[in-house]
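Subset of chains shown; positions unchanged.
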């Protein structure tokens, strides 16, 4: 893959702060970003990315291709957990298989945001509707995962317990991050240029700085989880690296088929290739108690996330560049 | 001072709403919760350092009449069985005011 891309990704300050966080853990430093600061950064990032996406959408307006992209995004979010479940089922108990499938069917907002900052580094444009695509892709996998779990031949007691659909729907569609993202998107859409003028110094100018602080913390958190990999065995580890590649590949094909621009294509492929570690784990913990969060969170956080940030972004981009020209 | 049983429950933060609902269903109207405590147990370390509440515990302290304790314990046990956690019972005196 193209060396320039690798470098302009690795020399992007947010990625370097991610390394710094990992380094701190390996050096057993006491460097720490205490709660609720990471929560603050993620609230800020979701608000900003949502708002900016809404403003862009306000400018671009909605056309048939945007609608197609959103439909493509949703179908990817429905298919990925479906096929991965049957792959996982061959090695993992049904609860774990369903939870991991949901994790990889959903998306990682931070990976998406890192991709946008990578694109701005490369001066490659992208559309605000991709934020809407991300919002649409967070929830469906949760439902698919739980349904697959429920329909499987009973093994755990909680499969036969009555499911609280009402709670599940709420956790899937109204969880904090989804709601803040969609709400900010709507507010950007409503207020347009006027809102942008008022909020840009906050949502735009200092964005990369807050992203650095957040990725510093992500580096700490994911490096701490790496020790948990030993317990997982080879199958989950292989899955956590290979499946993102496969899904990203699908994503690129769909993006190409839909005729997206290079920037939108990268974001689309990153959405398919990334795994959730915020919305999904919380929902799974409640809906599939026998699934082991030490498995699905560790896979997403300690392997898939760093892999996408460090290797994935330049790799996907170089593939896209070669296909798109 | 009145003799009571002191009940301490430690489990997932995500689980606490259900626990307090069960307690209230059994007529417990007063309790204290300390959110986001960390810990270690059968299900491993709960470091509470990530963005989900998945690895965070909460601590709940409540009291009940000695004769009621058996009923409460039976109501809480299934929750702990399903999701892990701890419930400790001890003797205490309640300062009537």
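A and B label the chains in the order they appear, each numbered from 1.
Note that a contact is a pair of C-beta atoms (placed from the backbone, for glycine too) under 8 Å apart; a residue touches a chain by one contact, two chains touch by 3 or more.
From a predicted model like this one, the values you see are computed outputs, not experimental measurements.
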Per-label copy numbers for the whole complex, where each distinct chain appears once: A x3, B x3
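Going forward, only the chains that are shown with their structure count from here on.
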For chain A paired with chain B, centre-to-centre distance based on mean C-alpha positions, whole Å: 34
Residues of chain A touching chain B in the complex: 35, 38-39, 42, 158, 220-221, 224, 277-278, 281-282, 285-286, 289, 293-294, 297, 301
Residue numbers on chain B that touch chain A, as the complex places them: 12, 14, 36, 43-44, 47-55, 82-83
